[in-house]
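In this view, the complex is presented without one of its protein chains, the others remaining in place.
Note that the chains take the letters A and B in the order they are written out, and that residue 1 is the start of every chain.
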Amino acid sequence: MADTSKKTFIVFSGEMDKALAAFVMANGAAAMGDDVTMFFTFWGLSIVRKPQRVATSGKSGLQRIFDALTPRGADHLKLSKLNFGGVGRHMMNRVMTEQHIMSLDELMATAREQGVKMLACTMSMDMMGFKPEEMLDGLEFVGVASYLAEAEESSLNLFI
Amino acid sequence: MADTSKKTFIVFSGEMDKALAAFVMANGAAAMGDDVTMFFTFWGLSIVRKPQRVATSGKSGLQRIFDALTPRGADHLKLSKLNFGGVGRHMMNRVMTEQHIMSLDELMATAREQGVKMLACTMSMDMMGFKPEEMLDGLEFVGVASYLAEAEESSLNLFI
Partner (left out) sequence: MADTSKKTFIVFSGEMDKALAAFVMANGAAAMGDDVTMFFTFWGLSIVRKPQRVATSGKSGLQRIFDALTPRGADHLKLSKLNFGGVGRHMMNRVMTEQHIMSLDELMATAREQGVKMLACTMSMDMMGFKPEEMLDGLEFVGVASYLAEAEESSLNLFI
């Protein structure tokens, strides 16, 4: 039975604009007292990587290539449109500051403060070659069954 | 508690094919007697801009740049694939006419006739620099909390 106080967001996309949409909704719901879970998978894992390079072992050659091609953290995401090699992202960040809109970094910090639960998909981590130690602290590493169990109890489930 | 007669669609994407999908579902649900809400945000705001240029004041320089780079209304959207500088969109429009499928303009008119509620996200409007007077008549301008409240009462919520 759906519990109206739970919400889940799958963050599949690794683009800045979709990450903003996900965190704005997650924070809005958490501010209203809801129990919010974000499930980061595939390109969305980029958002919750540590920005600094972390020593890891056991990556295959292919995994090292994906690693090198994938952004590390919120400051390196692209816009899905009008990115223009990063110019669009910088413009968007400046207009957000100008309009007093929280940045993605601030939104993520707020989500943590509000207790939003953040799950990282272990199958996607295996595909991309991401190791737990290079992901942000506080993430839980789970499979799709854990996501499905959360979604089952939630009144709102979106794939972003 | 979910009310089976309500549905919401977040229209985040500004591409013609995704706009078609959103309006086909919204109209289908409205035709079945459902109470349907569409929440236009980010690139999806392009779909509900007036096609003509409207005099506005108070836009920053950055907002004027986003304004200039963003399509005005349903006739100027791209396909997400095979767009080929607009050729794909024209082909798609022609095949839709040929196959007696409603155009996006017709779908939008039908949605209005059927009383589909259309909300525009004010935070996204601030980001893109869109002013209420350049958006289609009949939109309501709301924040994410209003969307979440609608979704809470709905049996189907999709992010498009």
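Couple of notes before you dig in:
Heads up, the rule we're going with is that contacts are C-beta pairs under 8 Å (C-beta built on N, C-alpha and C of every residue); 3 or more make two chains touch, one makes a residue touch a chain.
What you are looking at is a predicted structure, and each value in this text was computed from that prediction instead of being measured.
Although one chain is not shown, part of chain A still touches it, namely residues 1-2, 10, 12, 14, 41-43, 60, 62-63, 65-66, 69-70, 123, 126-127, 129, 143-145, 147-148, 151-152, 157-159.
Residue-level contact of chain B with the missing chain is found at 2, 4, 17-18, 20-21, 24-25, 28-29, 32, 80-82, 91-92, 94-96, 98-99, 101, 155-160.
In the analysis below, only the chains that are shown with their structure count from here on.
Remark: chain A and chain B have CA centroids separated by 25 Å (rounded to whole angstrom).
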